[in-house]
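What follows is one structure encoded as structure tokens, with my remarks underneath.
Missing here: one protein chain of the complex. Every other protein chain is in place.
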Amino acid sequence: MSAWQLYALSGLAWFGVGMWGLFAHAHWVRKILAVNVAGSGLFLVLAALARRATTPAPDPVPHALVLTGIVVGISATALALSVARRLAEVEATARLDEDATHEPAAPPAGADARAGGDAAPPPAGGGAPP
Amino acid sequence: MSAGLAIDAALALVLPVLAWAVVATPDLRKAIVLFMALGLVAALAWARLAAPDIALVEAAIGTGVTGALLMSCVPWAESLTPASRRARADLALAGALAVVACLGWAIRALPEAGPGLTPAVLGALEVSGVEHPVTAVLLNYRSYDTLLEIVVLVAAAIGIDAVLPDDDARRRLAPPARSLVGVLSHLLVPGAVLVAGFLVWKGAHAPGGAFQAGAVLAAGGILLLFARRLRPVPFAARALRGALLAGPLLFLGVAVAPLVRGGRLLELPVAWAGVLILAIETVLVVTIAIVLLMFFPARVLASSRAPAATVEDPP
Partner (left out) sequence: MTALELVAGALLCAGAAFFLAGTVGLLRFPDVYTRLHALTKADNLGLGLIVAGLALDAGSVAEALQLGIIWSLVMVSSSLSCQLVARAARRAGVAPWRRR
């Protein structure tokens, strides 16, 4: 097995793990984090494919595509995070009357039980995979 | 050779495992730290794949700035109740496997390994205005990609300002006492400016360029923001809007100018290509740095507040 195949397989597995995280997590920030993981895995696949060329230096076109992808990826991440935060702020003000004491920073895993009735769950992270 | 392959195999094994750790760790803060570790280990893989440009940008933007961005979300994200709809683990697994199968099939369906696009890129390098193939692809052969990418960046910054307008514009700065942080940031920020300039200039003939330089410049700014030594510039400020638009506008101007003389869109005159590319990249550095800084909006109840502090509600 040559080096590029090794890295392409690794990138494929990495990408798959990220996609699983995107589908499996309910928390928006976790979803956004998972999209970033998947995106980096995809970049590894592309960089490995660039090494496939029979020329001594790797193919520069996939490299340029990855560079563009990284920048578009952070733009999407930043926008998705701000939308998630806005939703969190709106939800917090909507729920203000119910729990006036508002315990801060309950771990997200245990917080399932008190999921409010106002669930409007658009997958914030799924907007634009890079 | 075999030692090299052993390193490759170890990296190829470690990266998906680390990715798994990022996705599966229950604590968000730990997951983000692992994500940054993943990005740094991946830098070794980029080096092994002879991709120094990707290593620089992915480490600076994909890991550094993205990690800081995610970390600055922890204070509000930890109190976020997940959507009541619980994702089903088996469906998630099936979906991920399906997507991976599609990607694997696409890779296998590629034509047999040939020289790729390298000969075409190298053949036209003499008339591209630069000596580094990746920069030639980014700023000359496929410059519409880069132009649209800048538009995406600016659009994201505008979108963020629309969704989360700054409401902490009068945030108090740290006192200018000669603390260690102050002294160190006075040392580091000029260094960041210097490195950014070096990277832009270097990009013409070696790995480097506007994105690496913009990320380094933004890193200096983000550091000052976190140390409370820089007030977030209000989006309404004319100077900020001007600097933000300077990059895309100059790029657009250069793109459209050939049409006047009967040329084609984004066609760079051979004699001027080097100068034009350097000018575009230099202005883009400022735009990129400002946009990356704008990704950290100044909000009350924001990253600046320690999680243990009293929770305040937005007005």
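Should a chain be cited, it is by its letter among A and B, assigned in written order, with residues numbered from 1 in that chain.
One rule holds for everything that comes next: a residue touches a chain if its C-beta (ideal position, glycine included) is under 8 Å from a C-beta of that chain, and two chains touch if they have at least 3 such contacts.
Just so we're clear, the structure is a prediction, and the values are computed from it rather than from any experiment.
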item	value
Partner chains on view for the chain not depicted	B
Among B:A3, B:L180, B:A239 or B:V260, residue touching the chain not depicted	B:L180
Touching the absent chain when the full complex is considered, from B:L93, B:L125 or B:A227	B:A227
Contact partner of the left-out chain, one of B:P26, B:P115 or B:G191	B:G191
Hidden partner chain, residues of subunit B it touches	180-181, 184-185, 187-188, 191, 195, 223, 226-227, 306-309
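The definition used in the following text is that only the chains that are shown with their structure count from here on.
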item	value
Interface residues, subunit A side, partner subunit B - complex	3-4, 6-21, 23-30, 32-34, 36-37, 39-45, 47-55, 57-61, 63-68, 70-79, 81-86, 88-89, 91-93, 96, 102, 104-109, 111-112, 114-116, 119, 121
Subunit B residues touching subunit A - in the complex, by the definition given at the top	4-5, 8-9, 11-13, 15-16, 19-20, 22-24, 26-28, 31-32, 35, 38-39, 42, 45-46, 48-51, 53-54, 57-58, 61-62, 65-66, 69-70, 73, 75-87, 89, 91-93, 95-97, 99-100, 103-104, 107, 110, 113-119, 121, 133-134, 136-138, 142, 145-146, 149, 152-153, 155-156, 159-160, 163-164, 211, 288, 291-292, 295, 297, 299, 301, 307, 311, 313-314
